[in-house]
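Mind having a look at this structure? Questions to follow.
Of the protein chains in this complex, one is absent; all others appear in place.
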Amino acid sequence: MIRFAPIFPVLALLGFLSLPSQALASDDAAGGDYQKAVAGLASDNRQTIIESLDAIARLGDPRALPALDALQDRRLKYDAKGRALIVAKDERAAVDAVTGENYAGPLDALSDPPVNNLVRQHISAVLSSLALRSPDPEQRLAAARELADRPVESAREGLGKALAAETDGRVKSLLEQTLAQIDLKSPDKAARLAAIRAIGRSGNSDFLPALRQVADRQNKSDPLNADGEITEAATRAIASLERRDLVVRAARDLFFGASLGSVLLLAALGLAITFGLMGVINMAHGEMLMIGAYVAYVVQEFFSSHFPNYADWYLPAAIPLAFATAAVVGMLLERTIIRHLYGRPLETLLATWGISLCLIQTVRLIFGAQNVEVRNPAWLSGGFEVVRGLTLTYNRIGIIVFVVFVVVLTWLLLNRTPLGLSIRAVTQARSTASAMGIFTSKVDMWTFGLGSGIAGLGGVALTQVGNVGPELGQSYIVDSFMVVVLGGVGKLAGTIFGALGLGFINKFLEPFSGAVLGKIIVLVLVVVFIQKRPQGIFALKGRTAD
Amino acid sequence: MPIEAVRDITGAPGDIDVSRGVILYVESVSVEFDGFKAIDDLSLSIEDGSLHCIIGPNGAGKTTLLDIITGKTKPDAGEVYLGQNIKLTELSESEIARIGVGRKFQKPTVFENHTLFENLELALHCGKGLLESLFWKLTPARRARIDEVLEIIGLTGEAARFAGLLSHGQKQWLEIGMLLMQAPRVLLLDEPAAGMTPHEIEHSVELLKSLAGQHTVVVIEHDMDFVHAIASRVTVLHEGKVLAEGDMDFVRQNPKVVEVYLGESHA
Partner (left out) sequence: MAKNSTSLLSPAAWTAFGIAATALVLVVPVLNLALPATSAVHVPDYLIALMGKFLCYAIVALAIDLIWGFTGILSLGHGLFFALGGYAMGMHLMRAIAGEGVYRSELPDFMVFLDWKELPWYWHGFEHFWFAMLMAVLVPGVFALVFGFFAFRSRIKGVYFSIITQAMTYAAMLLFFRNNTGFGGNNGLTDFKHILGFSLLEPATKAGLYAASALALAGTFLLCRFVTVSKLGRVLTAIRDAESRVMFSGYDPLRYKLFVWTLSAVLCGIAGALYVPQVGIINPSEMHPGNSIEMAIWAAVGGRGTLVGPIIGAWLVNGAKSVFTVAFPDLWLYFLGAIFIATTLFLPDGLVGLGRFLSGRKKRPNRDRS
C-alpha cells in the first residue's frame, strides 16, 4: 500500500483551505483546549506529546495542520520558555505554533521534542483523521486507507464521528473495518462481538491473524476472548473470510488460466490447422511465434525512432505485419521444403526441426541472444481491482479479447469463405478434393501460410505478457503439441477446449505443485486421457485410415 | 495336386466346441458410427465346415461385420461366439487370430518391404510370442510348407521378390497364401475375386471348395457367379440387418432381395 504520509499534509491543507470557514466549527470554548494541545506538541515529554496529539484528533481543528506537519518534519521545536515554534523549511525563520507570530530569538537555542515511531504513528493517525473531513472523497478514501493500516485506539472517537458523517460507500466500509479492528480489543463484549461480525462481513483477510488470536482459546492474555460467544463468532468470521479467499483465488486462477490458455490457443491453433490438413507436425511452428514477436519489436523500434508521438501505436501496426511476415515465411517453407515430404510425417518433423534451428540462429545473429524489450503501450498498462486481491490487468484482458477476435475470424474464414471450404475439403478427403478440381498444392500453401500467420499473431500477443528472446518458440512448442494431441484435429472446438483446458489446469495446479510438477501432471493426464480417447476431444470421426 | 496338400495344412482344431455344428454365432450385434447405424441388431450363425457367402449392396455393413468378428471394432451391443463358448468380443485382434480366425482384407494388406517368402514365413502357424520369435528357426519342414503354399498360390518364382513390387492380383494371392499359412479354422475373405482373371477365379473357387469341411470359409463378394459357384449358404445384408438367408437360388428369387438390388420398379 502506498504511503501517502509525506504528500498528505499538503493535500489535506489544500483541501481544508478550500472549505468555507463555517464548516470548520471550532467553538471559542474549545479554543483554549486547542491552544493547549498545540503547545503540548512541543513538549520534552513524549507522553505529553501523544496526549496532545490525541486531543487535537478529538478536536478536529484543521488549524493544527502546520504544527503537525512541522512535528513530522522535525521542524517543531520549543524554546527555553516552552513555547512551541514552527521552523521554516529553509531553517531561516520560525513562527509561534499557537499564535502565528514571528519568532525573533536564536534558532540554535531551540530544542527538539522527542519523536519516536510511536509518536509518528499518532501523528499520521491524527493527520488522517483530520483529513477525513475533506470534501473530496478520494482524499477521504486515502485517509481511511492510511488509518486502516494503523488502527490506533486514540483515533477511535474521531473515526466514529467521521463514520457518522460519511456518505461515500467505499470510505464508509473502510472506516467500519478500522473501527472494528480497534473494537476487537474493546473490553465491552457487545462492541467486540459487533467488531468481529463486521470484520467477517468485510471480507478483508488482512484481519485473519487478529481474528485467529481472538479465537484462540489458549490465548490467556485477554480474558474476554475465552467467552464462548466470542469464540464462536470469531470462528464463524474466520470461516467466512477463508471462504471468500478461496473464491477470490479461484477467480484469479480463472482469469490467469484464461489468459494463459488464450495465448496457448493462438500458438496451437495454427498448428492444429496445418496438422489437420497436411498431417505435418511443424517443429518450426514455435519460431513462427518468435517471428511475430520480433516483428512487433522491430515495429516498436521503428515507431519509437520515427514517430515518437505515436510510439504506443506500434501495436496495431505490428499485428498485420506480424501475420504477413510469419505467413510468408511459412509459405516459403512449404513451397521449398515441406511440400517434398508429403506423406512422411516423421521426416517432416525432423526437417522442420532443422528449419527451426536455422531460424533461431538467424534471429540470434541479427538481434543478439539476449531478450529484447517490448513495452506495453499505455492503453494496455495497469489494471483494475475488482475486489481486494483480484486485479484484472489490461494487457491480459487485451490478449483475451484479441484471441477471441482472431478465433472468430478464423472460424469465419474456415466456414464462410471458398478458401475455407477448400481447406476443409482437403482435410477430410484429399484425393476426392483433388479429383473435384481443387488445387490441393495451392491449398496446402495457403493453409500453411494461415497457420503460420496465426502463430505470428500469437507472438505479438506474447510480447505483451512475456519475454521476447530467440528461444521464445521453444517454450511454447511442447505445450502447443499437447493442445493438439488433447484437442484432436479437424475441428476448431477441439483446439479451443484443449488450449483453455490446459491453461486452466496449469494455473490451478500451480499453487499446489509448482509450475514444473504441474507440467508433468498435465503430461501424465494427457497420456492417460489419450488412452480413453485416442483421437482427442473433438476429432473428425468416420473411417479413418489406420 | 497342391489342393490335397492344403488339407494337411491345418492347425489342431483346438478346443472350439462345435457340438452344435455351428462355429460362429453373431448375436444381436449393433454398432453405430457417429450417429450412423452400421450394424443394426444383426444375428446370424455360420455352420462348421460350410462355405458361406455374405452379399449385399454397398454400405450394408459387410466389412463392418468382419471388423467386429475379428475384433477390429467393438460392438455397442451383442456378442460374437466362436463355437459354443469362446466370446470373441472379449479378445484382442491378435488373440482372435491365434485362436483360429483368419482374415483377408478388402485391400490387400501384405508386408511390402519383405519378400514373399518372408511374408509367408511370418504368417506361418506357430507360437507367436517374443521368445519364440527370437529363437525361431527355419526348419526344413517349415520351409517345405512355405514352398507348398507358394505353389498353391502360383507364385513360386517370385519368392525372393519384395511384396511391394507385386501387382494387385498377385498381392491378393499372397494374402490368401498368408491366410493358408496361418491355418485358421475359420477363414474370412473380403472380396477375394476382385481384380482376378477368370482363370484365377476358377483356381480360387477350387481352392475354397477344397478348404471347406476341415475349415469354414466365409466370403464377402459382389461377383454373383463366384458366389453361385462356391456358396452352400448365402446371407444378404442390407442397412446393417439380415435381409434374407438361404441357398443361392432361394435368395436370388426373393422379392425383397430383388428390390434392394434392382431398385423400386419391378412391376
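Per-chain numbering from 1; labels A and B assigned in written order.
The criterion applied here is as follows: a contact is a pair of C-beta atoms (placed from the backbone, for glycine too) under 8 Å apart; a residue touches a chain by one contact, two chains touch by 3 or more.
Everything quoted here is computed from the prediction, not taken from an experiment.
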item: Among B:129, B:157 or B:198, residue touching the chain not depicted; value: B:129
item: Given B:92, B:167 or B:197, the one touching the chain that is not displayed; value: B:92
item: Interface residues of chain B (partner: the chain not displayed); value: 70, 72, 92-95, 97-98, 102-103, 105, 109-115, 117-118, 121-123, 125, 128-130, 133-138, 159-160, 162, 164-165, 178, 182
item: On chain A, residues whose C-beta touches the chain left out of the figure; value: 275, 279, 281, 283, 337, 340-341, 343-351, 353-358, 360-361, 365, 478, 481-482, 484-485, 516-517, 519-520, 523, 526-528, 530-532, 534, 546
